[in-house]
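Every protein chain of the complex appears in place save one, which is left out.
Labels for the chains are A and B, by order of writing; each one numbers its residues from 1.
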Amino acid sequence: MATITVTVNGKSYTSDVEPRMLLVHYLREHLNLTGTHIGCDTSQCGACVVLVDGVSVKSCTMLAVQADGANVLTIEGLAQNGQLHPLQEGFWECHGLQCGYCTPGMIMAAYDLLQQNPNPTDEEVRHGLEGNLCRCTGYHNIVRAVQYAAAKMRGEAVPA
Amino acid sequence: MTAETMPTKLVGQAIKRREDPQLITGQGSFLDDIKLPGMTHACVLRSPYAHAKIKSIDTSKAKAHPGVVAVFTGEDMLDLNPLPCAWQAGRVKNNVNTPRVLAVGEVHFVGDPVALVIAEDRYIARDACDLIEVEYEPLPVVVDAKKATEPGAPQLHENAPNNIVMEWEAGDKAKADAAIAAAEVVVREQIINQRLIPTPMETRGSIARYEPATGEFTLWTTSQAPHVMRLVLTAFVFGIPETKLRVISPNVGGGFGQKIFCYNDMAFTMWAARKIGRPVKFVEDRSENYKYSTHGRDHITDVELAGNRDGTITGLRVTTYANLGAYLSTIAPGIPTTLYGRIITGAYRIPAAYVKVYGVYTNTAMVDAYRGAGRPEASYLIERMVDRFAAEIGMDPAEVRRKNFIPPDAFPYDNGLGLLPYDSGNYEAALNKALEIVGYAEFRKQQEEARKQGKYLGIGISSYVEICGVAPSKWIGLPGEGWGAGLWESANVRVHLTGKVVVTTGSLPHGQGVETTFAQIVADELGVPYDDVVIEHSDTAGTPFGYGTYGSRSLAVGGMAVYRSVAKIKEKAKKIAAHMLEANPDDMVYENGRVYVKGSPDRFKTLAEIALQASVAYDLPEGMEPFLDETTYYDPPNCTFPFGTHIAIVEVDPDTGIVDLKRYVAVDDCGNVINPMIVDGQIHGGIAQGIAQALYERAVYDENGQLVTGTLMDYAVPAAHMLPPFETARTVTPSPVNPLGVKGAGEAGTIASAQAVMNAVIDALSPFGVKHMQMPATPENVWKAIRAAQAAS
Partner (left out) sequence: MIPAPFQYYAAKTVNEAIGLLQQHGEDAKLLAGGHSLLPALKLRLAQPAVLIDISRVSELKGITSNGDRLVIGAGSTYYEIARNEAVRAGCPVLAECVGQIGDIQVRNRGTIGGSLAHADPAADPPAVALALGATINVMGPNGARSIAADNMFVGMLTTALSSDEVITSVTFPILGKGEGAAYAKLRHPASRYAIVGVAAYVKFDNGTVSACRIGVTGAGSVAVRQPAAEAALVGTSGDDAAIAAAANAAGDGIDYLGDIHASAEYRQAMVKVFTRRALTEAVRRARG
């Protein structure tokens, strides 16, 4: 067992974990933050994407012990004071989700994408989300949702 | 949405989904999110062999592993019946073999479950699986459906000689033979519709809890049909009263057919929970989902299409080997028969058609319905062959389609293959609209120019028709279709005494937005605020028996049940209002949430007033029961038949074989549209899965029966950069089958798209002499097709 201290969504947690415990299992099983999902076992699907120290990672491909001392942001920590993040708003407005299973990972990946490139083309959005699989939407409305958020975060009028 | 921003009529409006707020904030409750006190975790040991005798299983080390609660094998669960096959092919003998909950004596495919570990957590359960020792005696393996029927092929089951599940046919063989013999032109191909893995982003799983005091089970499971699972598990697998099981589908992370069926984990979590006295959770890993949960498609088809040089199609003859896997899944034989063979002529008037289908056992995962289920295979076949025929006679493929379409005045249209008649259609209108959007004539010029410069552009047309609402008891319920029951749907609508409306339905969404769509209908029909309508579903406790959500049936069948119940509520409300206003019930008008006396709109009662009156019930018309509460079991008179035309434009790089899908245009006609945003979303997702089949996805078994594409590292589910934006449009031909005029949209995109892309690829490759190639059009397959055509010419 190893003792780790992790700040998740602004709250500090100290836990004893097996070294082999995956970060995603730590978040889901230990901290009950079940918004982060698991969709594969080979690091392809991106359902488990969270931010660790500000950058997006696949939390199924990181050990919880490797997050010791880190700052983690999950989907549950994205809305502030009851106010949806522009990405959450964009996904809702643009019908960027259907079953919603990939959505938390997709939103967290898009968060990093927009942080790296606040004014992406549609093509750049598509490439920026290549680590996330959605089986429902065909991505058409996900691209629109991300562009909605990008415009809003730049302080511009949201696209129709 | 607030009252001020809501339009007065919601039907037809792009209302944002009420399902979304919890899902975008991480507050959804999917199966693996559920934790129960004392819950244990199950892990399954699976066969590494595709076909073997189990000589011995030693679980002693696993049982001794710290944290392990119990270990079970198939021998322990002999009190459970095998899982049932509920839809056998109609009018023919089906040699039925269905899976046991855990294998007994012999395994038939890689992933067949052999032992079950229950432990304190999932890490321990997984570790203990590695401690089970199984001795196998490998047996010969066959994975190809056609080879499996040949003499000398390895045999899977004693009661299925030559591995044949059933031989089924439709149409008129003598007429088709004659048409082909007499034709000016006959085109022949072997067309393979490759095996696919549905891949909902959430894998499957179950959690079971048992109450010893009452003998009652609760099962949470990732199901598209919880009532059906309740019936099947109690009546068929356990042999206990149906009342002893409650089934709940939590948020379900996509289904695409794979989550319709009864799976072993539903039964073993229940069985083990009862045995150990603690709740049991099982959730598949993705690799397990790929090995064990159902796959789709996997047809090998020999097809001949006959016609005249003027472009008239005169005959079609089809022989299909449908690989159904190692055992029969819940509705497997119905897919390549009723949902494939009966619509093999597509959107065309073909006077002589015959189809023969062999269902076949092989040492592979079970094959059952996957989005479209039979109809994509049929649509791919006919649309590919129409293009093949057009190329053969040197006629424009759009023109050949026009020439052979079932014309608008021919509806209702009987295709002669045992379907109910096609309800309505205007196929040419959809084709013309798609051609106009894509700029067909202009494209043909560009294509010509590009070829001169060594660039290979191609365009592919797919004019499809499909079957939704496969429910009418007078058809699907007859022994001839093998289902043995109607697939009607239920809805209960209650107006509570505060005027709030509660709808319970047997339909349930896993991405389709059923809550939103149904609430739009109810709000409009009852004239109440949208936010005053709640849609409850997915729990057998508290919803009337219903068949669930699949087959694009939720709106045309489930939505109609809601609509009918609302109509009954309105009738009762009118009677109560008449009583309250001392008017004649026949003179009452229901409008915008009020009932008034005809000609005196200011003499009215609101629905809330009426509901209160109905609830307190001290002053109701003589003999009337209290409460506004109406239930409908809606059995539609016919299926619905959505249609449309999809067009793809590609550019092929002949050096590498890489296909660049440059444009995708979809014109769909699904009748009237309740929520265009949701319908577009359904079409988008469907298109993506069809493009995926055309360009990327295939499940591959090697000759030893190992699943080569066993993870998402090898099975290429497309990501965003692998798909184009979609240009969607609609024509609207209301269905006469139901008063809403709706048809269904959940599968249309998938049914339409693969052949649009493949026809485009083959069109692009036509200068090389390529006439056909199999899916997927991966770079290597395209590259090889070019070289093979060059070598042949």
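Heads up, the rule we're going with is that a contact is a pair of C-beta atoms (placed from the backbone, for glycine too) under 8 Å apart; a residue touches a chain by one contact, two chains touch by 3 or more.
Keep in mind the model is a prediction, meaning the values are calculated, not measured.
Screening A:Val8, A:Cys94 or A:Leu113 for touch with the missing chain picks out A:Leu113. Here one chain is not drawn; of B:Ala235, B:Met722 or B:Ala788, the residue touching it is B:Met722.
Of the candidate positions A:Cys60, A:Leu78, A:Cys99 or A:Ile142, contact with the unshown chain belongs to A:Cys60.
In the full complex, chain B touches the hidden chain at residues 122-123, 126-127, 130, 285-287, 655-656, 658, 696, 698, 700, 708-709, 711-719, 722, 778-780, 783-784. Chain A meets the missing chain through residues 2, 18-20, 22, 38, 41-44, 46, 49, 55-58, 60-63, 65-66, 68, 109, 112-113, 116, 128, 130-132.
Throughout what follows, only the chains that are shown with their structure count from here on.
Chain B contributes residues 14, 16-17, 19-30, 32-33, 35, 121, 123, 199-203, 251-256, 285-287, 510-513, 677-678, 680-682, 684-689, 711-713, 717, 719-721, 723, 725-726, 749 to its touches with chain A in the complex. Taken in their complex, chain A has these residues touching chain B: 18, 20-21, 28-29, 32-42, 44-45, 47, 74-76, 78-79, 84, 88, 91-93, 95, 97-104, 107, 122-123, 125-127, 129-143.
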